[in-house]
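Of the protein chains in this complex, all but one are displayed in their positions.
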Amino acid sequence: MTEPTIYELSSPGRVGVRFPDADVPPTPLPEGFVREDLPMPEVSELDVVRHFTHLSALNYSIDAGFYPLGSCTMKYNPKINEEMARLPGFAFTHPLQPVETVQGNLALMYVLQDWLKAISGFEAITLQPAAGAHGELVGILIIRAYHHDRGDSKRTKILVPDSAHGTNPASSVIAGYEVVNIKTDADGNVDLDSLRAVCDETTAGLMLTNPNTLGLFDCNVKDVIRIVHEAGGLVYGDGANLNALLGIVRPGDVGFDVMHFNLHKTFSTPHGGGGPGSGPVGVAAHLADFLPDPVVEIVEPGTATEAPLYGFAHPAKSIGRIKSFHGHFGMLVRAFTYIAMNGAEGMRAIAEHAVLNANYLMARLKDTYHVPYGRICMHEFVMEGKFDDVPDVRALDIAKRLMDYKFHPPTNYFPLIVHEALMIEPTETENKQTLDSFVDALLQIAQEARSNPELLKQAPHDTPIGRVDEVKAAKDLVLCCWMPDAV
Amino acid sequence: MTEPTIYELSSPGRVGVRFPDADVPPTPLPEGFVREDLPMPEVSELDVVRHFTHLSALNYSIDAGFYPLGSCTMKYNPKINEEMARLPGFAFTHPLQPVETVQGNLALMYVLQDWLKAISGFEAITLQPAAGAHGELVGILIIRAYHHDRGDSKRTKILVPDSAHGTNPASSVIAGYEVVNIKTDADGNVDLDSLRAVCDETTAGLMLTNPNTLGLFDCNVKDVIRIVHEAGGLVYGDGANLNALLGIVRPGDVGFDVMHFNLHKTFSTPHGGGGPGSGPVGVAAHLADFLPDPVVEIVEPGTATEAPLYGFAHPAKSIGRIKSFHGHFGMLVRAFTYIAMNGAEGMRAIAEHAVLNANYLMARLKDTYHVPYGRICMHEFVMEGKFDDVPDVRALDIAKRLMDYKFHPPTNYFPLIVHEALMIEPTETENKQTLDSFVDALLQIAQEARSNPELLKQAPHDTPIGRVDEVKAAKDLVLCCWMPDAV
Amino acid sequence: MFIPHTNDEREAMLRVIGVEKLEDLFRDVPEEFRFPRLNLPPALTEMEAVEELSELALANEGTRDLACFLGAGAYNHYIPAAVDAIIRRGEFLTAYTPYQPEVSQGTLQAVFEYQSLIANLTGMDVSNASHYDGATATAEAAVMAYHNFRGKRTKILLAHTVHPQYRETVRTYMQGYTDLTIEGDNVPDDALVSPCDTLSGQIDANTALVVVQYPDFFGRLYDYTEMVEAAHAQGALVCIATNPIALGLLKAPGAFGADIVVGEGQPLGIPLSFGGPYLGIFATKKDYVRKIAGRLVGETVDGEGRRAYVLTLTAREQHIRREKATSNICTNVGLIALASTVYMSLLGKSGLRKVAELCYQKAHYAAEEIASIPGFSVCSGAPFFHEFIVCCPAPVEEINAHLLDHGILGGYDLGKEFPSMKDRMLVAVTEMNSRDQIDALVDALKEFSND
Partner (left out) sequence: MFIPHTNDEREAMLRVIGVEKLEDLFRDVPEEFRFPRLNLPPALTEMEAVEELSELALANEGTRDLACFLGAGAYNHYIPAAVDAIIRRGEFLTAYTPYQPEVSQGTLQAVFEYQSLIANLTGMDVSNASHYDGATATAEAAVMAYHNFRGKRTKILLAHTVHPQYRETVRTYMQGYTDLTIEGDNVPDDALVSPCDTLSGQIDANTALVVVQYPDFFGRLYDYTEMVEAAHAQGALVCIATNPIALGLLKAPGAFGADIVVGEGQPLGIPLSFGGPYLGIFATKKDYVRKIAGRLVGETVDGEGRRAYVLTLTAREQHIRREKATSNICTNVGLIALASTVYMSLLGKSGLRKVAELCYQKAHYAAEEIASIPGFSVCSGAPFFHEFIVCCPAPVEEINAHLLDHGILGGYDLGKEFPSMKDRMLVAVTEMNSRDQIDALVDALKEFSND
C-alpha cells in the first residue's frame, strides 16, 4: 500500500488544530504584504496522526530490531532520556533569558563540560557544535586560528587518512584547507612512511579517527601524533568511534589536540532519522582560548551554603560564533542523563562490551566472509561482502537480503579502502541471542549466494517496497509535491 | 514471524531496570516469609522495548485506520487528553491525601459532574463506576435500593429488550434480579404489547438502550417509559450509545431515571485494548440519595475572592462503596478535556456528524447488503452479512475479508436479533474519503462473494496470522507460559 | 472539534442520504425534547484547554511536592520511563478488546504474558485478564465462590484485616444476594489480633469463602497455611488479597494453599493518579478456570500452525451467556494490565526482589527511628512488610497537619475506619523514600512530640 502524501489527503476547508479568536482589538493587516494564497494542506488531526503512524510503520529502527550500522553506534536510546529532555523546566526556557533564571540549564551544561573532559582527557569543551561534522569544522577552524595566532600562516594542508569519513576532507575544505590523503598500511594503521613523506611546514594538521573506520585501534597512534607534532601540525581526533574507548584510553592523554564527540553515537541520544545530533569539541590547554563563543563558566564562585552563579564566558581568541544560541541543549540533557546513569565503571563496561560484541561477531563470521584486517577489532569491524566463487553477488545484495531476515544491513561500501565493504558495529546493548541470529542469517545468506544467487540479487522481498530506481530519482528530480488543484 | 514470549526472551542473570542500594541499616528479612524462587523473566530494557514494539505492530488501532466497531464508538482519541492526564499535578496525587491538598482534582471532578448533568439532564452524578457494566450494576442496585427504601421488596424482575447488550442481563442478575426479555417490534422499537404483558408489581425496572443496538432511536420511548413507570418500575438507560444524542436530546428530560455514561466511548478516552474505561452514572432527583459513596461536593462555599472548598460527601441512603477510592480519575481528566474543547455546539456537532456518517454508509450499502430495519439510523446501523445467492458466505467471512482491505471489521453477530449481523458505527471523526473507501471495499467483497467465495472463506490473507483454532484454545487451555528451565 | 467534514462534503453526503439538512436525521426524537440548549462553557481550543487543566493540576500538591508516607492500598513507587513509552503507543492505546485475533495479536500476546507473570508471581495456576481494581476483584471472588457452591453455602467470611474499602465493596456487590451473610470482620476490641484467631471458630460447612489479606491492611504478615487447611477441611474456598510488590520478596499466597488470589495491581508501575485507573488482579487454581469472571487469553495456532493467541472460554462471559454469565464485566483495564506487564518485565526477577527489599528495609528503619521518639511507638504486633502502625500521642489529623507544614504527607488515620484505633497512624515506606525523607519525618515527629 502506497501512503498518500499529506497534500493528497487534503480537502479544501478541512480544519485540523484550532486556535482561539483574537482577544484584542483588530489592527489592519500590513498593506502590500499579505499573501494571496497559502498552499498548505487541509487535513484533520486524525488524518495527521494516521498518516504519520502509517509512515512510521515503514521504517526500521533500533526499537524494532538490530541495527548494526558501522560508524553510527546504533545503541539503545534509553526512554528516560526523552522524559528528561521534556521536563518543562528545560523544554520551556528561552535561550536569551537572563542567566539568573536558567541556572539549572547552565549548571547542567557546566557539569557536562566537566564530565566530557574527564572522559576524554581534554582541558576545555565547547558544547555548541550541532553534529559531528559541525564539530570537525570547529576543530579545524581552531587549528587554523592557533597557527595564525602564532603568526604561522603558511600551513595550508590537512592530512586525512584514506580510511577517513567523508566529512573529514569536506570539513577541511570548508575551513579553507587543501586535503592530502594518507595511505593505510597493511595492518590497517596509518602508513607512517606516507605520513612522514608529506609532513612539513605546510601541514596544519592531521585528522585521525581512532579506532579508525576499519574498527582497528591504530597501533602507531603515538608515532603518528609525534610525527605531526614534530612538523608543527596539530592532530584532530574524529571522535565518532569514542564508544570503543570509554574508560579504556583518553584521547587527550595520547596527545590529540582537539576532538569532537558525537553525543548521538557514544552517549545514546537518538538519531531521529538523521538528527538532531550534538558534536561537542574538546581541546587541549593550548587551544582553549580559541573555542567558539560562548562557553559556560562559573561567573561567581559558590560558597558553602550557596551554589555558584553560572554564566556565559567568551574565550579570548575565539574563532567566533558557529550557530545560534548555545548548542543542542535538548541533546545535552539526554547525554547528561546517560553519563549520570553510567559513571566511570559504566563507561568502561560500555566500551568493553561493545568491543566484545564486535569481536564475537567477527570470530563467528570470519571463516565465511573475508575479513581483510583480521586482528582484534574494537567496537566494529569490516568484512568483504563478496565470494570468490560467485563473483556476481555484491555487498549490496547481501545487505538487501539481510532485510528479509529482519535485520538492518551494516554500513556498506565504506570505508572505501575495502572492496565491497560491510562495516558491522553491534554496540554493547545487543545481547548474545541477537548476535547469534544475525550470524545465522549471514551464514544462511552465504549459502543462498551459492544455491540461489537470484534470491540475493532481487532482495529484499519482504519489505514495504523493493529496490528503488535511483537513476530515475536523479533524472526526473521530483523533490516536492504540490497542492492538487482544488476539487 | 512469531514473537517469542517474554519468558522465552529471558536469560538467567540478565538485568533490566536497576534500583539503588539501600541507604539505611539492614534489618533481617522476616523469618519464614521469604520466597525461595521468583520465576520472573530476566531481560534487558532493550529486550522489553523491542518485544512490546513488535507486539504493538501486530495490532489494528484507531491510530492506524478505520475501526467501525458498532456499539464501541471508536472515535479519534485526542493526543492532548494523554498529556493532560499525565500532568504531574494529577498523576502524582494519592487518593487518600487531605482534601486541602487536592483541590484541583476535586474541582475537576465537581465540574465534570456538572457537565455530565448538563449533557444528560440528570440531577446527580457519580463518577465512580469503572466501566459501563460497572455503571449498570450501580444503576440496578440504585433501583433496588429505591424500591426497598419505599418498603417495596416484591419487585424481582428487570425487563431487558432482546436487542440489549449482554452486560444488561448480566448486571441485573448480579444485582439479584430475574431477567425478563422483551421483544423488538418490526420497526426495531420495543414491542409495546410484549412490554405491557409483563409489566406488573414485580417489575423493578427496564433497561433500555436508546438508540438501541440496531442503531435506531426508539420511537416509542415515551410510551415505554410511561408503561414501566405506571407499573411502578424505573427505567435504566444504557448510555453506551449517547454519542448519537449529544445536544440532540437529554435522556433525563425524556424520563429515564438512571443512566450510565461510557467516557471511553462518547467522551473520547482511549479503549486501551480493553480498558480502562469509565462509567459514571446519572440519576434523577428521586435517586440522588442512593448514589454510591462518596460523591464530590462543595463543603465550604466560595466567596467573591476565594474558591470554594471541595470535598467528599456521603449520600444519605447510599448503596455503598463500589470500588476503591474515587473512580478512574485519569479517565475523568481526559473526558473533562474533551468536553471543555467541544462545548455545547461541539456536542451537537458530534452527534450530528456521527449520525450523518452512519446514514451515509447505510445509504451507500443498502442496495448491496440487506438492512433489515431500513429507516433513518442514528450513529450506527446493522446490516446482514449474507447473500441469498451464496448461502455459504457468512458475516464472519465478510468481516475477515475486510481486514485484507486494511479495515477493522464491524461488530458481528450482535445484536442477536439480526441474522449474520454486521453492526457498523463510523463515528464523527472519520472523513468522507475514508467512508467511501470502506464502502468500496464492501462492494468489492460482495462481488468477490460471487466470483470467488473461497477468497472470503479463507480470509484474512494479509494479516500477521490467519484464522485461529478457537476449539484448540478452549480444549488445550494454555493460559500461561512459564519460565523455561534454566540453561 | 475533531470533525473533518467540509461544507461541500456534508452537502454531498446529505444528498446521498436523501435528506436536506442535518436536523432531518433526528425526526424520530420527540420534538419537545429535541435540540436542548446544553449549559456548558464555550469550547476551548487545545491551547486554552492546556492552560485550564494546568491550572487545576497546579492547585494540587502531590507526591513530587511532598514526601509521601501514605499508603493504605495505593503506593508511591518508581515507574521506569519505558512503561509509559510503550503504553502510549497508539497501537495499544487506541485498540479495542481483541475480539478479532488476526489483527489483535499484540494485545492478545501481551495479555497472555500478563496472565503468565501474575500466575508466576502469585503462585497460582491461572490469572484472568484483569478487574477494575483490588476491591472489585475481591468482590468478584466472593461472587465466584457463591456460585461455585450454586448458592448452597451462604456465608462469606471477611477478615477484619482486609482493606475496609474491599470489604465495603464486597457488601455492595452482593446486596442482591439476600440469602447470603457476609461476616467475620467485626473489629475486635483489640483490632490487632491475628485474623487467623478471629476467623478460626467461624469457618463451617456453610462457609463459601474466607478472605484474608497478605500483607494485611495493617501491613502485617501471617502464615495462612493452617487457616487455609482449616477452611478446606470445611470445604470452603480461601481468597488471599495481596500486594504484588511484596511478592518480590515474600512467599507467594499460592504457597499457603489459597484457592483465589486477588490484589491491587497499582504498585506494579501504575501512577497514583488520585485513585485510578488501577488494576484488579485475580488468579486461581485450574479447577476454577471455568468459573472465573472476565477475559482469558489462551494459546492456540492459526491455519498454518503458527502460534497464536485468542480470547477463550468466552462461554463464561456476558456477551455470550448474558444472564447466565459468571460476571457482567466487559471493559476491564487492559492498558493498565499491559503497563504492569511492562513493569514486571523491566524489573524482572532481580528488580522485583530489589524493590521489595528496599521497601522492607526502609520501612523497618523508619519504624525503628519512629519508635525511639518519646510518645510514639510502633504497635504492629507482628512482622510487617512496608507498612506499620504508629501509636501517636495525639490525634493523627493534628500530626498530619504538622507534617504537611513540613512538606510531608503523613500516614493513614486508622481511627477513621477503626474506632478502637484512635491516634494510630498507618505509615507506608517505599523505595521512593530516601533516608533523608525518613529522617525528616522523624525530625518533624520529634518536633511535634516536643511541642
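For reference, chains read A, B and C in written order, and residue numbers begin at 1 within each chain.
Please note the rule applied: a residue touches a chain if its C-beta (ideal position, glycine included) is under 8 Å from a C-beta of that chain, and two chains touch if they have at least 3 such contacts.
Everything quoted here is computed from the prediction, not taken from an experiment.
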item: Sole contact to the chain not displayed, among C:E46, C:E369 or C:D413; value: C:E46
item: Per the touch definition above, residue among A:L192, A:I248 or A:I298 touching the missing chain; value: A:I248
item: Chain B residues that touch the omitted chain in the full complex; value: 11-14, 17-20, 42-47, 49, 53, 78-80, 82-83, 487
item: Residues of chain C (touch criterion as defined above) contacting the omitted chain; value: 46-47, 50, 54, 64, 78, 80-81, 85, 88-90, 431-432
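Everything below uses one rule, namely that only the chains that are shown with their structure count from here on.
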item: Identity of the chain that, by mean CA position, is farthest from chain C; value: A
item: Chain centre separation in whole Å, for chain B relative to chain A (CA means); value: 47
item: Contacts with 2+ other chains: residues of chain B; value: 14, 45, 47, 49, 53, 57, 62-64, 76, 78, 429-432
item: Two or more partner chains touched - positions in chain C; value: 1-5, 9, 44-46, 80, 82, 84-85, 90
